[in-house]
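Take a look at this one; I'll ask things after.
All protein chains but one are shown at their positions in the complex.
On to chain A.
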Amino acid sequence: MASSFTRLISKRNTAVLLAGLGAGTAGFLLSENSSLAAEAKKKLYPPSSDYPDLRKHNNCMASALTPAIYAKLRDKVTPNNWTLDQCIQTGVDNPGHPFIKTVGCVAGDEESYEVFAELFDPVIKDRHNGYDPRVMKHPTDLDASKITHGMFDENYVLSSRVRTGRSIRGLSLPPACSRAERREVERVVVTALAGLKGDLAGHYYSLGDMTEKEQQQLIDDHFLFDKPVSPLLTCAFMARDWPDARGIWHNNDKTFLIWVNEEDHTRVISMEKGGNMKRVFERFCNGLKQVEHLIQERGWEFMWNERLGYVLTCPSNLGTGLRAGVHVRLPKLSKDPRFSKILDNLRLQKRGTGGVDTAATGDTFDISNLDRLGKSEVELVQLLVDGVNYLIECEKRLEKGQDIKIPSPIVQFRK
């Protein structure tokens, strides 16, 4: 059951673990010489010899990882044998990104955030606007009934969407998981999803086994995810063994979608055409709660703690992991020089309608919440709702030749 998996020994770097237990290894299965060899190697290669060259780098990891922190953490391992070098590989290999300051490190398991806290805490603080995991607590609130004014003017809002991720406690995350662990994630999640009923009843499509017809349908619905090509992900080892144990589940209504074993154990997406964000969020919360209940019946749970909220692979998705967004037409506002400042103050972000690595074309933007950690799901969705309503108001005013105002900036964290 769940508890036995929390004591899993990882396949990776078995020799390090065995040496640590005094068992030693040599190709040659067991030898006393090799743990001595491991010790000798450590002396021959002090941390300074392994410290990465980050002079041309611009990501959160590079800003935080001093030689002193590296020296302290280099020889530590999580219970799954995940190392600091593995956490930071993606940030070493990818100095920068044209549109956003990337995080530059990933967790291999839940314990990464503890064992390597001296790196992750400042990274989290940098990425999440000063949120300090050492002293602050993250609020979780999935009560969708609290949302007000969640119905947008559909002359402007074309579609509404909320996404998050969930990790299964006791199993390593995509950068680190073995094939068996990944398959176990798939089994746990697919079994749970099969228990959903009513408007949430649906079907799972394994990436490796789907028919050509199913594949084409998923492409047409814009549901299919591909093997990652972004070096941010491939350098973090997330594409190993593709497409083994990856798949897509969606309900028959095509309004609730779950990706299995892509960038996280699960990505959960609720979406609809049009502007009914309230209903999208209701389905989101309802679906998440039901899935959680279904895995708990079998002795599993999601990774969550009060310091970091829901634990996901990338530090940028900690807390709520929530991105609530719309595709919205803003032809006049988007050309106004105050547009960026308005978005900033509303704690909103614009993207192209192709997602994070795209630029906007034409007048239609993907507008979503910037924040993930330090505010609850309800707070963030309300923020998005209020913000988008404000943007639409601005657009309408500009249409009538009226002036618009930059709103005051929103307070960062609850006092």
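Brief remarks follow.
Here, a contact is a pair of C-beta atoms (placed from the backbone, for glycine too) under 8 Å apart; a residue touches a chain by one contact, two chains touch by 3 or more; residues count from 1.
Heads up, the rule we're going with is that contacts and distances are computed from a predicted model.
The subunit not displayed here is recorded in UniProt as "creatine kinase", chosen from "Eukaryotic translation initiation factor 3 subunit B", "Beta-adaptin appendage C-terminal subdomain domain-containing protein", "Mini-chromosome maintenance complex-binding protein" or "creatine kinase".
Shown as candidates are A:Thr140, A:Ser178 or A:Gln290; the residue that touches the absent chain is A:Ser178.
Residues 4, 7-9, 11-18, 21-31, 33-34, 37-38, 41, 45-46, 49-53, 85, 89, 92-93, 178-181, 183-184, 208, 234-235, 239-242, 244 of chain A touch the missing chain (whole complex, contact as defined above).
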